[in-house]
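Here the complex is missing one protein chain, while the rest keep their positions.
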Amino acid sequence: MSTTVPTRAAARRRRVRLPGGVALVLLLAFVFLSVAGPWIWGDAAGATNVVDANQAASAKHWLGTDDLGRDLFARTLVATRSSLVLAVLATVVGGVVGVALGLLSGASNRLGKVLGAVINLLMAFPALLLSIFFAVLFGIGSVGSVLAVGASFAPGFARITQTLTASAISRDYVEASRVLGKGPVTVVLRHVLPNIAEPVILYTTIHIGTAILALSGLSFLGLGVQPPSYDWGRLLSDGLTRVYITPTAALGPAVAIVLAGLTFNMAGEHLSDLVGGRRSAPRQVDAAPAPADGPGATGTETSSRGAHAEGLADQAFGSSTAPAARPLLEVRGLRVVYPGPDGGTVTPVRDVSFSVAPGETVGIVGESGSGKSMATSAVAQLVEAPGSVHAETLRFDDVDLTRRTKDDERVLGRSMAMIFQDPGEALNPAIKVGTHLVEPAVVHLHEDKPLARRRALDALRAVAVNDPERRFGQHQHELSGGTKQRVCIAIGLMGEPRLLVADEPTTALDVTVQRQILRLVAEVRDETGASVLFISHDIAVVSEISDRILVMYAGFVVEEASTEELLARPAHPYTGLLLAASPDMAADRSRPLPMLDGRMPGPGVDLPGCYFADRCPRAEQDCRDQRPPLLQIGAPGHRAACWHPLTADDPVEAPALVEERAAS
Amino acid sequence: MTPALSVSDLTVRYGSVTAVRSVSFDLRAGSVLGLVGESGSGKSTTARAVVGLAPFTGTVRVGERDASSPRSRDAREARRRVQMVFQDSRSSLDPRFTVGQCVAEGLPAGERRDQGRRVRELLELVSLDPALVRNRPGQLSGGQRQRVAIARALAARPEVLVADEVTASLDVSVQAVVLNLLRRLRAELGLSMLFISHNLAVVRYMCDDVAVMFNGRVVEQGGVDDILARAQHPYTRALLAAVPEVGQRRLLSDAAIEASTAASPAPGPGCDYRLRCPVGPAVDPGRAICTTDDPGPGAPERVHAAVCHFASTRQGTDALAGSGELR
């Protein structure tokens, strides 16, 4: 893990892009040759001169001459046209037939099954075998080989079109269109075709390169272009017979074939990079650094952090009444930085400090983009390059997480357990449940397998998985969501857990299952005495289980208090909103919900003041100018980062919370 | 008064699996009916069948008109009066369309000429800045995108709006924007709404009536306050007990905790909730009837039409009538 220097990264990226230009130049050269080649070198290529026959490379004939004394360099250049034109034709033939078949089978269920099976069968055969088959059918020669190569391409085109169509047609926007009463033709024309066009065109570009190779191969076998016409494949096969006398005779066309194939492949790949880059939507996952959005997206983070605010923050941290015992986990000044677009950086976690006492349950609440999952990843040492973790203090028990050793790994593996949001994703689909459980015990506790197995069954029993023996031998896809999450918790029990990090462990589950898992986490905590770091977007869920709650916004901890204190006297306006915006079972139905439109500043935004100010009904100029440090407010242990905190006089359902209209 | 939407005996089968089994409900004109249940309970499939996206047997009536036949012209016309808003606005808006094009797609053929003005009106109706017409969905926030989807549905001048988990993929602070908007539209336009959600607190806030679904059928339905106060079906009570609430610390209590964690419904005859039922044969062996008899047939005689042998029976007055008014 190291800090990436932005400028160098940017420079490297520019260099990697270069071959795109090479591909373009080559592409233009080939197009020029196929248009102008026969005009310029046509005469030289056709002029026979028996005296000069079978010559090796010389200044006069760069690639030597053939058995009729024709200049092979000129012939290679002239053959560009026939080689390329035939390749394009073959690709078009294959493309038209394949796309039509693919659209048909992708758009209709019954037909799709039959066609799909046929396409699958054809796909199993290598193109060359199909080409030979079709060459027999269509006859030997240019037309035959174009049809043959085209026909051998059709299954591939059909497959990709079918897949794309099927995926496009199941999208919600196609369904919405159907609900609006649009007919199938309209739907295909307006929604399906435009969305599959790009990948199909890319596929076509790459296949022109493949077609050049395939046609040359057929010509090489003598099944393609017939004399007196010639293409590269023909020249190559002629040259090969004289490879001992004039090796260049074979090398010239060989180089041409490779260069052309390479050019179209590269062009296709760069085109797809371009398109892919343009279309990739910003990732909204909490854990992922989203590209910068909004004003002030660039600029470095460190330069603008006011020294004053920093000092205050330190002071605040010192003054907070930390739990009496030495905390199990201590985090101070945590920052997570990723290289951003355009050589800048993005900072999903800007400044996070907290501690977890032994046996304590601390909840972290925040919406997507708040940095809560990323902060958790940093604690669990799961942030990977190019991301980097910076912290004044990042300590777990006796392990300094900022510079851990091999031995520390073992300590962590034994005593820190993690539960992830989607238990289906967190269990390896190729590995049996039992292996997941046995593995850490064998690796970290050096247990032998029978013992580990016995303990694994105990762990499964402890998390109330029914029929543990059978589950032990099953794969994750055979379990229900709730059972998977139980298994994940059981894995944590295989060590000697002292900290359970639960990252949105119930978000993907139904409410009744969520309740079971919450109860299980509480049970495990009570029995093992482990601390819990519980992360969720749902403040209600967090408040059910936590002793203390941290509220995160835009990479900062904006408020921290014991659960009772936070619920009774929220100080930060954002906390107040979180508590009020989600209706509960006692919500007043005669009034609209307090709400707040707009977006959290992204990880690339750099603001001097409070990151919540733009959406905050209480914000004043000082909020925008200077960032409020996390300071003690009211009761001991209650800290908030706000210049104008809510007081007892401001009810949580502050009428001031932005009007519906104003926000959009 | 004719219900805005009337569904009876709706059944959806996919191959050998029956996703929705004989579901019946009425959506009173101008009211909001909530469908709640866990994943796989069939609530979204019911919604999809109502708008014609899933093949079904049974009848669906929109106002006076029959919308059951998949192809007939009348049924198609009737279905146009029912519009749907999907859960994930990221995938329900074509990424290649502009906001304007998305909304315009919903306009009936007759209103195309006046397209620009109508689109602006609709965007204003959903509290979006009309200046956004040229933006693409990818440039908007989740809340804004969901409002574009609502505007597109409104463009078709629907009588019934089906909202399928419309706030499930939104952040808490933005969820309120969409909920408030839907409540305002209902009041201003007199829309009837079928509101599908897994969140009982949201359903309570949004709905007049509620139908609880389990394993493809409605196990209890009635006015929302009535259901919450006097739930008849143990599954409804288990759902209620599992609603996380700020500062309540109820989830860790033992109230109405389910008897098992079995994920699939009970096989064979009898009640399909019996394995998990907190008061059923899994805890009380005396309740043998639950393992032998399907509680379905007797449901109409019970309060809330509850599909449970041990629900109270109805006495005289119709328990459903006029119970769910907005407070």
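A and B label the chains in the order they appear, each numbered from 1.
Everything below uses one rule, namely that contacts are C-beta pairs under 8 Å (C-beta built on N, C-alpha and C of every residue); 3 or more make two chains touch, one makes a residue touch a chain.
Here, contacts and distances are computed from a predicted model.
According to its UniProt record, the chain left out of view corresponds to "Peptide/nickel transport system permease protein" among "Nitrite reductase large subunit NirB", "Peptide/nickel transport system permease protein", "Septum site-determining protein MinD" or "Exodeoxyribonuclease 7 small subunit". Considering A:Val85, A:Leu128, A:Leu193 or A:Ala522, the position touching the chain not shown turns out to be A:Leu128 (whole complex). Between the chain not shown and the residues A:Gly37, A:Gly94 or A:Gly217, the one that touches is A:Gly217. Note that of B:Thr2, B:Ser69, B:Ser264 or B:Ser312, the residue touching the chain absent from this view is B:Ser264. Taking the complete complex into account, A:Leu262 is the one of A:Ala53, A:Leu193, A:Leu262 or A:Ala464 that touches the chain left out.
Across B:Arg28, B:Arg147, B:His198 or B:Arg217, the single residue that touches the chain missing here is B:His198. Taking the complete complex into account, residues 12-13, 15-16, 19, 109, 121, 123-129, 132-133, 135-137, 139-140, 169-170, 209, 213, 216-217, 220-223, 236, 239-240, 243-244, 247, 250-251, 254, 257-258, 261-262, 265-266, 269, 339, 380, 382, 384-387, 409-410, 412-413, 416-418, 420-422, 425-431, 435, 439-440, 443-444, 475, 477-481, 483, 488, 491, 501, 507-511, 514, 537-538 of chain A touch the chain not shown.
Going forward, only the chains that are shown with their structure count from here on.
By the touch rule above, chain B contacts chain A in their complex via residues 38-39, 51-53, 76, 79-80, 82-84, 86-88, 90-96, 105-106, 127-129, 138, 141-144, 147, 149, 152-153, 156, 171-177, 179-181, 183-184, 198-202, 204-205, 228, 238-239, 241-252, 257-258, 260-264, 276, 326-327. Put simply, chain A touches chain B in their complex at residues 171-173, 175-182, 190-191, 194-195, 279, 281-282, 284, 367-368, 464, 466, 480-483, 486, 510-516, 518-519, 522, 537-541, 543-545, 563-564, 567-568, 577-579, 581-585, 587, 589-590, 592-599, 660-661, 663-664.
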